[in-house]
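Everything on this sheet refers to the single structure shown next.
Omission of a single protein chain aside, the complex is shown with its protein chains in their original locations.
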Amino acid sequence: MPVIIGVLILIFFIAYVIPADPARAWAGPRARPDQVEALRERYHLNDPLYLQIYYYLKNLFLHFDLGISATTHRPVLNDLKAFFPATFELAFFAFLLAVIIGVPLGVISALKRNKLIDHFSRVISLVGVSTPLFWSALLLQFLLYFKLGWLPAFGRLSVEIHRFTGFILLDSVLNRNWVAFTDGFKRLILPSVTLAFYTMGYLVRITRGSMLEVLESEYVTMAKAKGLPERIIYYRHALKNAIIPPITVLGINFGWLLAGTVLLETIFAWPGMGRYAAGSIIQVDLPAIVGYTMVVALVMIISNLIVDIAYSIIDPRVRVGGKLQ
Amino acid sequence: MERENTLLVVESLQTQFFTYGGVVKALDGISFEILNGEIFGLVGESGCGKSVTAASIIGLVQKPGKIISGKVLLEGEDLLQKSDREMNRIRGSRISIISQDPTSALNPLFKIGYQVSEPMIYHQGMKKKQAWKGAAKMLHQMGIPDSSGKARNYPHELSGGMRQRALIAMALSCSPSLLIADEPTTNLDVTIERQILNLVRELQQNFGTSVLWITHDMAVIAEMCDRVAVMYAGNIVELADVRSIFKNPKHPYTVRLLKAIPLSEVSGKELDEIPGAVPRLINPPSGCRFHPRCQEAMTVCKEDKPEGVDLASGHMVACHLYS
Partner (left out) sequence: MKSPPFIMLSSRYRILKKRLHPLTKEFGLTLYVLRKSLLAMIGASIVFIFIFIAIFGSLISPYDPNEIDISFRFYAPTREHPLGTDKLGRDVFSRILCGARYSIRAGLVVLAIAVPAGIVLGGIAGLLGGWIDEVIMRITDVFLSFPPLILAMAFSAALGPSLFNAMMALSLVWWPLYTRLVRGQALAVRETLYVEAAISKGASRWTLIFRHILPNCLSPILVTFTLDMGWVITAAAALSFLGFGAQPPLSEWGRMVTDGRIYLFQAWWVSMFPGLAIALTVLGFNLLGDGIRDALDPKLRRITEVKWKEKIRF
């Protein structure tokens, strides 16, 4: 809870305090003086600091006012709402990919230590973690799209369908449009795979390390001493313990994915929040950036909450109100 | 020498660890027997190979260790010849082990009831519900009040003494013939230790289980055991029934060990230490491994390793003074 307050204060700082002339910064480099004045009035930028904070919070919570974009001159909130589903779909898929491949790979890597699969997955995770996202995206785009023509690399959908939810895959199912579904799916592959690469590499390392540590623990030896079948020892006793560090890390990882969307959406022409944010940076559209940051912070807080809940489900020691003797 | 009621025979067991620094000759050919229904003590300083013995019997010697040679006969069957799968069936059902630290031996994420019921489920084919009831019953027999309630608890919600009881419950759940207790009371405070000792004695009588009790505490040996083997640096140097060991210790090491027990009656007397330190087993001393620290060492002690000699009524000593 206090973190949320801190986050809001930090954002306030960035938006109101750091720029030399906030009104000018918000209006953008191409604004006319009267537009700047209008902004100054509307957001009370002439008033003392504490009043500014008051209006800032009031705008935020009562009107959900994230400011007006200096480039599109529309409320930032509307822009973000329009682009949110695309980014979420991308990030979610990448997340799924990273977890489904990364965690099992880490576990197997630990169980079959120093065998071929272990070396293989360690190499992959090292490469995944080291390559800069924007470079690998360009590389894959060049190879898989340009040279080999296997997968489309730009845009989200080439067919027209009615948007119910904004999530392409869901909508194409609702439209009963199979062509749209496959098209949307194919276009999703390249961006989400690239995005997942880094996170997957990281998850493999953490899972492997955690699993190795757990395998040395006393309770695993005890499980062996009880003569339990191997799969119970490894996949119930060991795994459940080993999976705790990766889970706690998932929240941060999702944040990295979101950061990655900024780069990736630009490269793959994916109409999401990330591309919006990237564009805003170049145009020096401060309200847009700040609004975007705020949304991201919100998403992060929610995802951290989910992670905390998952953690307490798995680990009884963490639960509140547990009986201690 | 095999009699009808012999449960376990260990014959010339040799276990070594192949480490980067060299080969650690942890067990140098030890031999002993455990009879049905007896509590057999294995005593020695830290590092003398007691835990390695336990691990070798139950087949869980950690890499880089390996059992080089010898026999471990459980009711006639050689455990060292068995496959992993067969050993798995024996572990937890015919031989059980409890270890020093009950906290780390219990998986923190699973309820106690589940962990106690596991051997019953997998060795005896019980259904979950049945096994759970059985587990609660075991916990009750361990003297844990409100056993069905406690069964639903997690390890961190229990006290140290209760955890150790749960561990014992886990070990005895399938009524094994042999229970190996590897320093189970070392980490507990004295009052709890007393409770556990009483408990084990009681259970041993009720279940008829043989117990291999490993410790460094001679006082516990005196209290619990029927027969005792004294280990030093990977060898058994003396083996006898408890009374003979305390009344009539033969091996110089045993003598010093007994002298080193702090006795409450003789306060003010200086504690008798054994000079020198336990040898590192990568390069153990030649001949009798105790000779560098032995007051009565002779020239032959440096050259030849003494064989075990049977003195009267099952009292064995491995020392050149008696051969």
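As written, the chain order gives the labels A and B, with residue 1 at the start of each chain.
Operating definition for what follows: a contact is a pair of C-beta atoms (placed from the backbone, for glycine too) under 8 Å apart; a residue touches a chain by one contact, two chains touch by 3 or more.
Since the model is a prediction, treat every value here as computed from it, not as a measurement.
Which is it among A:L144, A:I243 or A:A277 that touches the chain not included here?
From the options A:L144, A:I243 or A:A277, the contact with the absent chain belongs to A:A277.
Quick one: say which of A:A86, A:A180, A:L215 or A:V296 touches the chain that got left out.
The single option touching the absent chain is A:V296.
Which residues does subunit A use to touch the chain missing from this display?
Considering the whole complex, subunit A reaches the absent chain at 2-3, 6-7, 9-11, 14-15, 18-19, 25, 126-127, 129-136, 138-139, 141-142, 146, 255-256, 258-260, 262-263, 266-267, 277-278, 280-282, 284-286, 289-290, 292-293, 296-297, 300-301, 304.
Everything that follows uses one rule, which is that only the chains that are shown with their structure count from here on.
Averaging only over C-alpha atoms, locate the centres of subunit A and subunit B and give their separation in whole Å.
For subunit A versus subunit B, the centre distance works out to 54 Å.
Enumerate the contact residues on subunit A facing subunit B in the complex.
Counting only subunit A, the residues touching subunit B are 217-219, 221-229, 232, 237, 240-241, 314-317, 322-325.
Name, in rising order, each residue of subunit B that touches subunit A in their complex.
Those in contact with subunit A are residues 58, 60, 87-93, 96-97, 99, 101, 104-110, 118-119, 122-123, 153-154, 156-159, 162, 170.
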